[in-house]
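In this view, the complex is presented without one of its protein chains, the others remaining in place.
Now for chain A:
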Amino acid sequence: MKLTKTLLATTALTVAAGTAVTAQDMADSMTLVSWGGAYQASQVKAYAEPYLAANPGVTITWDESSAEAVAKLRAMNEAGNVTWDLVDAVASDSMRLCDEGLAMELDHDEVLAAAPDGTSASDDFGDLLVSDCFVPQIVYSTTFGYRTDLLPEGVEPPSSICDVFDLAKYPGKRALQKRPIDNLEWALYCDGVAKDDIYPTLGTDAGVNQALAKLGTIKDQVVWWSAGAETPQLLADGEVFMGSTYNGRLFSAIAEQNQPIAMMWDMQSFDLDGWIVPAGLPADRKARVMDFLKFATDTQRLADQAAYISYGPARDSSASLVGKHADLGIDMAPHMPTDPANAGNVHIYDYEWWADNRDDLNAKFQAWLAQ
């Protein structure tokens, strides 16, 4: 075991090169891990800069490794040398990290700030606290955008998720994410399965085949993406007529880059992104991180983030504080996935169900793709 640890320590050192944090009596530096790009920039502006202003002498190092966070954190943990202090992760990853004992379990009411009106943190976040290790920041959604100028003449714009499957009415390629999650649910929904029956149906072999058969009707018209930036590019180049991606990506293509693209919110798939604290941090670093976490997830800070990116704050109490875009000056509320006008018909993806069935369905999905 000891040998393994030394070996892995060297591996983890290579993995985490440059992010090593030396522990001091009271940690005045921390390493935050996020996704890079516009999203991380919004966190720097809304959370980190005000925190640093209030706590001079603290330094924050950013690491853009969230996409590989689960694997890296596991390697660091096995090596006994966790160099990260706070990690941004999507909800399903946070559950996996919690299951693996890699993330610390938190008492949300104790470590998080209450809402301004005194509502406890656990009530303020409500159902979004999907795991004991997870502190949600934003609600984002995977939804569709389409090219307004490629719409066939005299046809009304697509307004239902099932228009994705309607090649006769809306010819052209579609971009879908190269994973079973969301796609199988949408396929079943458009094959006439009631929303409440989607997961029970998907739990059977017949249900999986039904979903894949429905997807099969558009398979040769699908471009499969694996990075969120691909769909906006495919749409901008006119490679696809419509495609799914994260709503913030579409917002930036539409509002910031003025592309002829429009949103279609029907059956948008809600997902969460938030923080986890790695398990087993030394006391001084943990104290610093908890202090930051409490600050960065309070009502005002979450609402501030929405000024930089079109993702909805995870707290109920933040919704009313969402203002205008910092640069464009447009009202952000109508661009939020959580806005009532957009959230008429949403798909709530079942984390627990997918945690159980992901491995199996992924094998089936990949085999289906390869055929």
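We take it that contacts are C-beta pairs under 8 Å (C-beta built on N, C-alpha and C of every residue); 3 or more make two chains touch, one makes a residue touch a chain; residues count from 1.
Definition applied: contacts and distances are computed from a predicted model.
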| item | value |
| --- | --- |
| Protein name as given in UniProt for the chain not displayed, "Pyruvate, phosphate dikinase", "Putative spermidine/putrescine transport system permease protein", "8-amino-7-oxononanoate synthase" or "Protocatechuate 3,4-dioxygenase subunit alpha" | "Putative spermidine/putrescine transport system permease protein" |
| Sole contact to the chain not displayed, among A:Leu167, A:Ile218, A:Ala307 or A:Leu369 | A:Leu369 |
| Contacting the left-out chain in the complete assembly, out of A:Ala48, A:Met76 or A:Cys98 | A:Cys98 |
| Residues belonging to chain A that touch the chain removed from view | 1, 4, 6-8, 10-11, 14, 67-68, 70-71, 74, 96, 98-101, 105, 178, 209, 223-224, 226, 237-239, 352, 355-364, 366-370 |
